[in-house]
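One protein chain omitted, others in place.
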Amino acid sequence: MIKNENMRVISQRKIAKTIYELTLEGELVSEMHQPGQFVHVKAGSGFDPLLRRPISISSIMAEEKQFKMIYRAEGRGTQLLSQKNNGESVDVLGPLGNGFPVEAAYGNGGRVLLVGGGIGVPPLFELSKRLSAKGCSVIHVLGFQSKDNVFYEEEFSRLGETYVVTADGSYGGAGFVTDMIKRLEEDFPVIYACGPTLMLRALEAEYGHKKLYLSLEERMGCGIGACFACVCHSAADPDGHSYKKVCSDGPVFRAGEVIL
Amino acid sequence: MIKNENMRVISQRKIAKTIYELTLEGELVSEMHQPGQFVHVKAGSGFDPLLRRPISISSIMAEEKQFKMIYRAEGRGTQLLSQKNNGESVDVLGPLGNGFPVEAAYGNGGRVLLVGGGIGVPPLFELSKRLSAKGCSVIHVLGFQSKDNVFYEEEFSRLGETYVVTADGSYGGAGFVTDMIKRLEEDFPVIYACGPTLMLRALEAEYGHKKLYLSLEERMGCGIGACFACVCHSAADPDGHSYKKVCSDGPVFRAGEVIL
Amino acid sequence: MNRLATNLPGLQLKNPVMPASGCFGFGREFSGMYDLNKLGAIMIKATTPKPRFGNPTPRVAETSAGMLNAIGLQNPGLSKVMEDELGFLDKYDVPIIANIAGSLVEDYKEVAREISKARNVKALELNISCPNVKEGGIAFGTDPQTAKSVTRAVKEVSQVPVYVKLSPNVTNITEIAKAVEDGGADGLTMINTLLGMRLDIKTGKPVIANGTGGLSGPAIKPVAIRMIHEVSQRVSIPIIGMGGIASAEDVIEFFYAGASAVAVGTANFVDPFVCPKIIEELPLLLEKLGYGHIAECTGRSWKKNAQTAYHRA
Partner (left out) sequence: MNRLATNLPGLQLKNPVMPASGCFGFGREFSGMYDLNKLGAIMIKATTPKPRFGNPTPRVAETSAGMLNAIGLQNPGLSKVMEDELGFLDKYDVPIIANIAGSLVEDYKEVAREISKARNVKALELNISCPNVKEGGIAFGTDPQTAKSVTRAVKEVSQVPVYVKLSPNVTNITEIAKAVEDGGADGLTMINTLLGMRLDIKTGKPVIANGTGGLSGPAIKPVAIRMIHEVSQRVSIPIIGMGGIASAEDVIEFFYAGASAVAVGTANFVDPFVCPKIIEELPLLLEKLGYGHIAECTGRSWKKNAQTAYHRA
């Protein structure tokens, strides 16, 4: 169930250039069941900034009633968030949306590929944890802009083979995640991905015939399906009036379900 | 000179119901020369709340580069201010306005009367310190709403005789400061006052023929004399177009100078 | 003591607080979060004769203490709304105010005729103020004559009272208000959004795909208060006020200005529980301020005696 809670800051860590990892504690964690869901965070008190910010759940520690999110402090909201200190509270609404279907990876043989780009990487971490716990063999391909922006390489490596690429070639492989995937020369029956729309499109073009699950990003108002801000066209009806809401039908869709 | 500085919070103390004493440190203190001046404080980051809040300087510790202000946390701005913790910074513009003329008390014989009402009490503290330092004998009459709201009684007592009255009679004398002054049956050649307009009017009616200095309050925009928000009519020209600005000509005026 | 029960044309309200159209969908999402029976009423998303997809995304942008939206009246169309959405809402004991829109007067009439037959639709809200569609919408709401004639046309076919939703993007809102009153409106709802725009600092292009959008939220509250203050003194039909309401204090301010009920829009996105929270706080605030009933607040900024038996349930 969706709840609203002032959650306690357990830790706030800068883990790369402008990238922060925030650990929060509260009852709301007991509602978090699926990797790939997100929370809607009010970064400041008062009306400036006004709207909540959607941030993926990157790690769930159910026993401690804690979860982590990893975010880039860029605009006013996320910058304010990055100033929260231990013991302060953060107004969180969530969990929201439908995440990655973990079951889809069971019994398909082969390794499960997780592809992340930039701030699309975080939700893959909880996903990878769960897949690994279920005995799936996971492999991660993570793309970043530049060396300074790379995060969580070690954390992912502990769960499975991990390849990092940077757009400017300053770290790991050079180029895009799709280049790296090709270089792996392996057939992945199930792929999960989260990242910029261009990356998702490229993946869909190449691997759309596989079991490919994509987590989308869109500007949001409510985050709960009420305002129609975040809709996309259903693939079955590209110019018509049928639609999906990224916030409540997604953010994860099977490739081919919606128009990217 | 008027400066703008992010000053460091040295201490924040609750000293009565909704009343806080805030000590700030910074270079700006070296510009503070006169009791009764005020600072203009930005309580939050961003645009909500948008405007600065005028708060009197209540105590100047020039050597430590620190000053104190005492304020009531009531609306959004002052409430935000009351949440500032040690080590955080507060955006201060000041010092502003023209304060109490300390010299006016010199060589008049008799004791100097300081009259404060509610959150008009704070600026009298620095004034009293200075008068005492110059050898003047000061007497304080301080009015509050109720027992819970009384503050700084002890601090003032150290500087001179101090009478507290409360409107509801829950502490000290009952009634208004003017009642108490009458009860003192003493002739004060010089009186300084700060408090609600009704109190100032009553004082002016009774003691306007003395050397009476009143510190006024008015809604402000800029606080520096540029926006014409805080004007009052000159007493010499009550319906005309000559005026004084509370922020830059005042906040302290000699009784009879402006229309209250 | 019930300080909140409010009667307005067609509407017997437990309390005068309702979500504003377009900010609450058709209630489904919120129904999982709290009991919709707590609400005074629900203003559902604008309904058009045929389904509409609306505008391309991005459709929203944040502004200082506000937001822009250009949803473009996306909705599943009259028949689906009547079957699925009104059907779903029928299990609640909450009057529905159906927001109706269209490109032509005929569209308004069609939706009004049909949707006003629904059992739980107790009033219509005639949306002649949507700034985000090319045809219809705001064009009907900026000219007094046009506003009057579409009001009259809808009144002729509606089974329930008709409230007309006014646009703030006009020189003289009183003129429009009086025109729709003349046209037979049973009440007014105001204000819809102010037309605004934001440009992306990197690209130079509008942040929302549609270019312009409707500005809502706390930023516009002073404009709403001013317009309700002005209009309420010059019409004799009740006003449901909206524009930036986010707290019980805001509700009282709208009543003082001249509103007899209020709607909460954008604040639902910031805090989805805002409506029940306000409804819970209102009686306490009224008590603190010394009012026996919220209707005593209506028009207090300009009335000698604000109490009107009329609005009080």
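Each chain carries a letter (A, B and C) given by its place in the written order, and its residues are counted from 1.
Heads up, the rule we're going with is that a contact is a pair of C-beta atoms (placed from the backbone, for glycine too) under 8 Å apart; a residue touches a chain by one contact, two chains touch by 3 or more.
Every value quoted in this text rests on a predicted model; they were computed, and no experiment measured them.
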{"item": "Of A:Tyr20, A:Phe47, A:Phe100 or A:Phe125, the one touching the omitted chain in the full complex", "value": "A:Phe47"}
{"item": "Chain B, residues in touch with the chain not shown (by the definition above)", "value": "1-2, 4, 42, 47-52, 93, 218-233, 240-241, 243, 248"}
{"item": "Residues belonging to chain C that touch the chain removed from view", "value": "63-66, 68, 142, 169-171, 194-199, 201-202, 204-206, 211-213, 215, 217-223, 225-226, 229, 244, 249, 252-253, 256-257, 289, 297, 300-301, 306"}
{"item": "Residues belonging to chain A that touch the chain removed from view", "value": "47-48"}
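Here, only the chains that are shown with their structure count from here on.
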{"item": "Separation of mean Cα positions, chain C and chain A [Å, integer]", "value": "36"}
{"item": "Approximate Å spacing (C-alpha centroids) for the pair chain B, chain C", "value": "46"}
{"item": "For chain A paired with chain B, centre-to-centre distance based on mean C-alpha positions, whole Å", "value": "54"}
{"item": "Residues within chain A bordering two or more other chains", "value": "47-49"}
{"item": "Residue numbers of chain C (touch at least two other chains)", "value": "64-65, 218"}
